[in-house]
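As you look at this complex, bear in mind that one protein chain is not there, while each of the others sits in place.
Moving on, here comes subunit A:
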């Protein structure tokens, strides 16, 4: 592998490996049980919260809908979330999480209907970006104190949300989006990410609707890849 990138503006960096579609048979690799066979002792991503997580137990359900209005039946979604205290299960996630809480899940659709769903706990608000700059940028900012208050939104916590990553046949590079909760209206109104979206009516595409079924809160979140009310996707 060449260490020097040919493009003059990125000397010394390796170029990122290009994405390719996950294809129609993504289940073989990432959810072989759904492909129709058993191979691994343990499939990954089916238990997001574990038995010990604090907070409200919820279910999340939806469809991914293509530009013709049809459900996408071969999609795979990964979810990444904080626990009820707003902490991620990661060395830099802001603290300790409950034993067994991973905050990561993998869900596929029903091949006949395209419906997907998973059980988890409702996350808490996540701490603000703060001064999340470092290295050279941090040194520049530290030497110019007037830059410290540059971005007001850096100090506002993020409303409770799930981070979603969507791959499928026909999707050339995974799509990142977020799901927020409609019973968090005040937090959503202050959320620095929702407020980045210039078109206010598009913010609604990221907000799931709460109902209660058999005593369990169920949030409905349909994702529209294209067309009217196209879901907001992020370049993260």
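Definition applied: a contact is a pair of C-beta atoms (placed from the backbone, for glycine too) under 8 Å apart; a residue touches a chain by one contact, two chains touch by 3 or more; residues count from 1.
FYI, contacts and distances are computed from a predicted model.
Participant: Out of "ABC-2 family transporter", "tRNA threonylcarbamoyladenosine biosynthesis protein TsaE", "NADH-quinone oxidoreductase subunit F" or "Protocatechuate 3,4-dioxygenase subunit beta", what name does the UniProt record list for the absent chain?
Facilitator: UniProt protein name of the non-displayed chain: "Protocatechuate 3,4-dioxygenase subunit beta".
Participant: Would you mind spotting which of A:49, A:107 or A:175 touches the chain that isn't drawn?
Facilitator: Looking across A:49, A:107 or A:175, the contact with the absent chain belongs to A:175.
Participant: Taking the entire complex into account, which one of A:35, A:85 or A:218 touches the absent chain?
Facilitator: A:35
Participant: Please output the residues of subunit A touching the missing chain, sorted low to high.
Facilitator: Interface residues of subunit A facing the absent chain: 1, 3, 6, 10, 12-30, 32, 35-37, 39-42, 44, 66-68, 70, 72, 74, 78, 80, 82, 88-94, 102-104, 111, 126-139, 158, 161, 163, 165, 167-176, 178, 193, 196-197, 202, 225-227, 230-236.
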